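Of the protein chains in this complex, one is absent; all others appear in place.
Letters A and B mark the chains as written, and numbering starts fresh at 1 in each.
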Amino acid sequence: MTDKSMKFVPGQPDMWAFVLFETLVFTSYFAVYLIFRTASPQLYLQSQAHLSLRIGIFNTIVLLASSWAVARCVQASRDGRFASASTNAYLATALGFVFLGSKIFEWAKVIRSGFGFSTNEFFMHYYFLTAIHCLHVLIGFVALGVIIYQLRSPARRSQELVETGATYWHTVDFLWVLIFAMLYVVR
Amino acid sequence: MRRTNGELILFWTLPAAAIIWISAFFLFPGFIPPMSPTMSANQVAEFYRDPQNLPRIRYSMILFNWFCVCLIPILMLIVMQMRRMALRTPILAYCMLACAAGGPVIFLLADLFWLLAAFRPERAPELTQMFNDLAWVTFTVQVPYLIMQSLLIALAIYWDRQPHKVFKPWVAYFNLAIAAALAPAAFTGLALHGVMAWDGLLPFWVKNIAIGLWIIVMGLVLGQAIRHQRAEEPV
Partner (left out) sequence: MNGRRELWFAWWTTVVFYQLFGVVFFVLTRTQPPPDPGWDASRVAQWFHDHHFGLLVGFGIMFLITGMTAPQNALIAYSMRRMSVSRAFGYSYLVLYSLSAIPGMLLMCIVLTVGAMRPDRDPELTSWLYDFAFLSFVGTMGVFLIGSLVWMLAILIDKNGVFPKWFGYLNLCNALTEVVVSPAWIFKHGVLAWNGLIAWWIDMVVFGIYTGVFLMQLRKMIQREDFGDGPLPDSAPDQESVPSTMASSAS
């Protein structure tokens, strides 16, 4: 399927196909959100005010940092500096957990303020999008796990798999930036 | 001393299960004669409230609940025989595996609905009638996996091109006939009275007799096949 491709793509081309597909699906969710937002701008605006922009920015910085760590990991792995690569992979994972923890904290906060999944249309979208994204983060931990596992032993090290996992993690970050922009920033 | 692989034990559970099923079948007051879909809600509620009926309904359905899945080990014995056929892949055996739970589990669902209907007979008649409807429809339309099983057996026999076939060709034709006999029951929703209603000739009498006949005939044929297999096997 990919044998004829002359372009260099890091990692499995299959992962790029998957990532593209998932991005398309997410884009459709965003389109739905935007359509419904246009229909009731007041409701969405008022509800959005209850979200903390600070937490949103924090989340974004954390994920961007973890992506940077993953990129350094891939570079180190290419250069053969496997210890450094491993460290960066662990760092990315730790930052991922920080993101997750912060998300859970934010959800608890918003729920305690009285805004649940079924409260109104905006919050339905909010919980749905952030939850589906978090599910992708959890899957990302599996990808990071594969990277760490690959880097551990000289017998296994597949650069392709490391880059494949990295591709996925970058996508998770990219999707978060879009969600952040839509839910938190655009007012 | 021939090794005990337990297949004969499993096989002999069939007559035991059959006796239990037949007893439970006659114990349930709604089978002979079969309840009509045209009964009004009050009539259905009366049926379940009748102190002559209620214990019989509950105990027969409890019996069925315990033992309806007893057919599955027998289906597995048929799968084991299929593996002796001259088939190149395990596809047909896998298909049988996929079908095996279907018939008994759908029957189990119907059983649950009957037990539910009988649990609080004092409730509103319309509710009892609804549970009774669910039970009867589920029981009657439970045919798809049974039809597929028969077709699979027929196909397997047809493809079993070897000198000593596991099952004789007539078994294939028998299974095709059974599949055809079961088919009309699928459409019982279309009629509340007459030949196609759930108490009618095709969905009730023909379907249930076909199932009974299948169990008896396949049981005998299976027993024969197991006997041949054990005779062929080195001691």
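Before moving on, here are some points about what is shown:
Definition applied: contacts are C-beta pairs under 8 Å (C-beta built on N, C-alpha and C of every residue); 3 or more make two chains touch, one makes a residue touch a chain.
Worth saying up front: this structure is predicted, and the values here are computed from it rather than measured.
Per the touch definition above, the residue from B:Leu116, B:Met148 or B:Leu213 contacting the chain not shown is B:Met148. Residues of subunit A that touch the chain left out of view are 1-3, 12-15, 17-18, 21-22, 25, 28-29, 32, 36, 117-118, 121, 124, 128, 132, 135, 139. Mapped onto subunit B, the footprint of the missing chain covers residues 37, 87-92, 94-102, 105-106, 109, 126-127, 130, 133-134, 137-138, 141, 143-149, 151-152, 155, 159, 183, 185-190, 192.
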